[in-house]
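Step one of this worksheet: look at the structure below.
All protein chains of the complex are present and in place, except for one that has been dropped.
Moving on, here comes chain A:
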């Protein structure tokens, strides 16, 4: 009897603490400064750890900055320049030089596949999962690491799981309740309140520290918000600062319940799987949504898949054909505190969430950017590229023309043929010249 009572008391005090320190402040958008304190301590600890590691490692093998720098310096000169130069003798022989060099560069390091695995860190952040190169340094460091493990798994994890649980249940219950009300401005305000509170709770469930920049450019109603995609958490991060209408496929299970509840409170755009294939239908529905100026801005991730936050890949033109004003947003995570990238081929959703909840924190910067619209004479693809460049520059990410779909599929044949056509044009031009001289 006593044991059960004790457990009951502990759970009771635990929940009251959680309620008082976290839930209520979230409802009012107020911060008690606990997270800031935690972050300060964390930063100091990691700095100390880095210095210890640097001292411990011998002078010869300096910290390897293999983060995004490759092992080779690629020859970026265009094909024409690379191929000329040795012409004059046998041009095919020399062209084989050029292509074999390019081939080897591709084999040693290609820009695409490295984007589908997590970024490597410059210095260790005391998580076992990021321990690639770093060996045993000193007992003090190991002690700090052990302490870190205890704190993360025994203190933070239960707290975060509780919060996540509370957050999601509140979301489902809250939106269902609000959905019962008739259409009115009160309903909209209440639905906003419910959404914001739940998102703030969920962000605290991840120990998220988010810095929003340029809030004056926050997406307005009737527009489309476009951002780079790293993980499902992106949605959470953006909706903490404003309400959006989501676009996506209808899922089953827990996600389905959440989706159905959310759509009662405010109009999101959920598609059946079969409808997703019909591009015209999708475009039509989205156009109808943004035509209504009272509806919330749509949130779209044009890359179509999760990329590891070191680069921005091709933006699919579908989102840019709808018309309307585009509000670009750049999201950049700080990998030192926790890796937010979801490698869907390696981890499923549950193990991903567990990994996120046992990291130190999720720290990221969100930059809102001035709205863009399609200009005269610009087609959807050019517009998409323009927006992509703007987001890449703002977020400090590299830009790649490759399609994120390459994670799972092979290069399209049309793309290959483009390159080969270019080359053949050059050869045949020279070939006919040679035969004239004979």
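The definition used in the following text is that a contact is a pair of C-beta atoms (placed from the backbone, for glycine too) under 8 Å apart; a residue touches a chain by one contact, two chains touch by 3 or more; residues count from 1.
Following the convention adopted for this analysis, contacts and distances are computed from a predicted model.
K.L.:
Leaving aside the chains you can see, what is the UniProt protein name of the one that's missing? Options: "Origin recognition complex subunit 2", "Proteasome subunit beta", "Calcineurin B homologous protein 3" or "Fibroblast growth factor (acidic) intracellular binding protein a".
P.N.:
Its record in UniProt gives the absent chain the protein name "Calcineurin B homologous protein 3".
K.L.:
Using the touch definition up top, pick the residue from A:9, A:101 or A:346 that touches the left-out chain.
P.N.:
A:101
K.L.:
For the chain left out of this view, which of A:47, A:109, A:288 or A:379 touches it?
P.N.:
The one listed residue touching the chain not shown is A:109.
K.L.:
If you put the missing chain back, which residues of chain A would it touch?
P.N.:
On the chain A side, contact with the omitted chain comes from 61-66, 69-73, 75, 85-86, 89-113, 122, 402, 406, 410-411, 415-417, 419-421, 423-425, 427-428, 431, 434-435, 438.
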